[in-house]
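Take a look at the following structure, please.
For this depiction, one protein chain was excluded, whereas all remaining protein chains were kept in their positions.
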Amino acid sequence: MTRLLTRRLVAIPVTLLAVSVLVFLATEVLPGDVARTVLGREASDASVADLRRSLGLDDALPVRYAHWLGRFVHGDWGTSYTLKVPVRELVLGRLGNSLLLAAFAFLLLVPIALGLGLLAGLHHDKPTDRVISVVGLALGATPEFVTGVILLVVFAVQLKWFPASAQANPGAGLLVRLDHLVLPAVSLVLLCTGYVARHVRASTVAAVESPYVRAAELRGASRSQVVRRHVLRNSTVPATSALGVQAQFLIGGLVAVELLFNYPGVGALLLQSAVDKDLPTLQAAAVVLGLLYMLIMLLVDVTYRLLDPRLRREVHA
Amino acid sequence: MTAVQERRAVAVATGVAAPPTARRRRPIALSVGAVLVGGWVLIAAFWPYLAPYDPQRQHPTLRFAAPSGAHWLGTDQFGRDTFSRMLAGARPVLEIAPLATGLALIAGTLIGLLAGTCGRWVDELIMRVLDAVLVFPAIIASILFVAMLGRSVTVLVLVIGLAFVPIVTRSVRAATLVERQQPYVEAALLRGEPLWSLMLREILPNISRTVLVEATSRLGDAIFAAATLSFIGLGQQPGSPDWGASVSDNRAYLQNAPWTVLSPALAIASLVIGVALVADSLRARLDAR
Partner (left out) sequence: MTGLLVDGLRVSFDTRRGPVHVVDDVSLDVPRGATLGVVGESGSGKTTFGRALARHLPSNGRVLDGHISVDGTDVLALSPRDLRAWRARELAVVHQEAGATLDPSMRVGAQLAEVLGQQDVARDARRDRVRDLLSAVRLPDPDAIARRYPHELSGGQQQRVVIAAVLAARPSLVILDEPTTGLDASVEAEILALLEDLRRDLDATLVLISHDLGLVGQICDEVVVLYAGQVVERGAAADVLTTPRHPYTAALLASAPTFGVPRRQRRLLAIAGTPPDPAAPPPGCRFAPRCAFADDTCRADSPPARVVDGRTVRCHHAELLDLTATARPGADAPVPRPGSLLQLNGLTRRYGSLAVVDDVTLDIAPGEVFGLVGESGSGKTTLARAVMGIGPRPRSGTMRLSGNALAPVLRRRGRAVLRRMQMVFQQPDTTLNPSHRVRTVLARALETLDGTDSVETLAARAQLDAALLDARSTDLSGGQKQRVAIARAFAGSPDLVVCDEPVSALDVSVQAGVLEVLADERDRTGTSYLFISHDLAVIGYLADRVGVMYRGQLVEVGATDDVLSGPHHPYTAALVLAAQRRERRRSATPPAQAAIATGCRFAARCPHHLGDVCAEQPPPLRTVAEGHQVRCHLPIDQLPKGTA
């Protein structure tokens, strides 16, 4: 386990570095001039040249990267070219919003997906299973903005149970904020459940049909005893990686939902800064997200090793 | 009896394999899916003959008209017929997604085969690159690159296709590794078969199931990605009847003209669900074999 941890902890900064280099190069290579984008098409060439100079855009590539890296590591993430605000507050603020939505959706996702997957697996090939599987499949294939739109029409417009915008008024309490987040969270949960539930179903079926469950039945255990003692653990642990994948998606992959529900999250920020070639914001957001993703993957691997005894130690024999 | 029958009988007798009838699904899912997909493909091909109006034609006096006999799904803010726009919107998605899927499949299969068959440093290298690339979920990477590279059909196909190469590579590599360890591959090695023959003649036919499942799953993903990209404004030209763009353009009018938003949304849903049903039926069929 320590070997895994050290290996990963070394890999993370290396990968982040690679990511930042990649983003840097990408924005350079591509058409479009940041200065012109900021100042607009009608701006004079002179003012554009001035802006370029002041932003240091005429320096050599490696120099610019080194400058950026030096400042970034010390906490100075620069100022957004387009929004003119400090990048760090901007990115972290947006990130906070995204994390709130992600956490809400994730907390709903885990019990629902595990529960449905178990149910489908325990009754596999019977009507309950067919319904859960088909519905999960259909919802998992449908883009979240599509389900979001339908939810909006039904629950926000017609029934008026929930607000149409995900952003609460500033200073609102947690419950009010969550109330605004219900519809986007539900559309996300509908999307993600299918994928996770399918995995849980598969491992449940494998457990139910396994030799050790058969052996337990042959020893006279009742169905509920068998499920409780043997199936539960062996069917839910493999879902860890599926849940990890969804967690990654929920952080930063929610551009569509953020746009649909007018929610100031980090996904929309990422998109906007890419379109505007707002390099400091883009870099910062990409690096922060990359870090989060790798931490999630690490967490998944560690959790797996903790939960599955087979992975814990070297086999003796 | 043949070995397959023998083994099946034994497997059935020992209860290891689920008996054939118990797991036979009626092909409803497959039929429904096929109808949905087939239907949209036909519409994408023939919509000029099917649409009652020109999707770009504006009827200024009939803005936000509710569904009626003249306009089955009403009109939008420019008075354009929603039904015609819905039909026309099928083509952009169905042009991009299959091409992107094909790209992902060919590239991913070749790389995955190479990694699994060669092993050792080739595999290590490919895996490290994959790990680095896979840090970001495919959707995010596609969004970033399309945003930066600009939108055109070529860019969309390339970006979406390449975004899914790592996933395909992983699956194909995993399946290849399983076959690679089998004695028949070692026997081929022992008689000196060259690398390309090992990959394409020995191993590829035996991982065709995996490849087929990947093809159908990635097609669904590609449609998903194309729709999402056009929704967030990175699709093709503005004003096109592309479904995702239509949803985005019209979402301000959820309150007073919900049909303008719901029709493209439901069109997307029906297509992706159709593809997913077909993909799942294929997967179930291939697993049972």
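Which chain is which? They are A and B, in the order written, and residues in each are numbered from 1.
Operating definition for what follows: contacts are C-beta pairs under 8 Å (C-beta built on N, C-alpha and C of every residue); 3 or more make two chains touch, one makes a residue touch a chain.
It should be emphasised that the depicted structure is a prediction, and the values quoted were computed from it without experimental measurement.
Only one of A:Ser47, A:Ser222 or A:Asn262 touches the chain withheld from this view, namely A:Ser222. By the touch criterion stated above, the residues of subunit B touching the omitted chain are 1-7, 9-10, 12-15, 18-22, 24, 182-184, 186-193, 201-202, 205-206, 208. What subunit A contributes to its contact with the hidden chain is residues 210-212, 214-222, 229-230, 233-234, 237, 308-310, 313, 315-317.
The criterion applied here is as follows: only the chains that are shown with their structure count from here on.
Those residues of subunit A lying in contact with subunit B across their complex are 15, 18-19, 23, 26-27, 30-31, 125, 133-134, 137-138, 140-143, 145-147, 149-150, 152-153, 156-157, 164, 209, 214, 245, 248-249, 252-253, 255-256, 259-260, 267, 270-271, 274-275, 277, 286, 289-290, 293-294. Subunit B contributes residues 15, 18, 22-23, 29, 131-132, 135-137, 139-140, 143-145, 147-150, 220, 224, 227-228, 231-232, 244, 247-248, 251, 254-255, 258, 261-262, 265-266, 268-269, 272-273, 275-277, 280 to its touches with subunit A in the complex.
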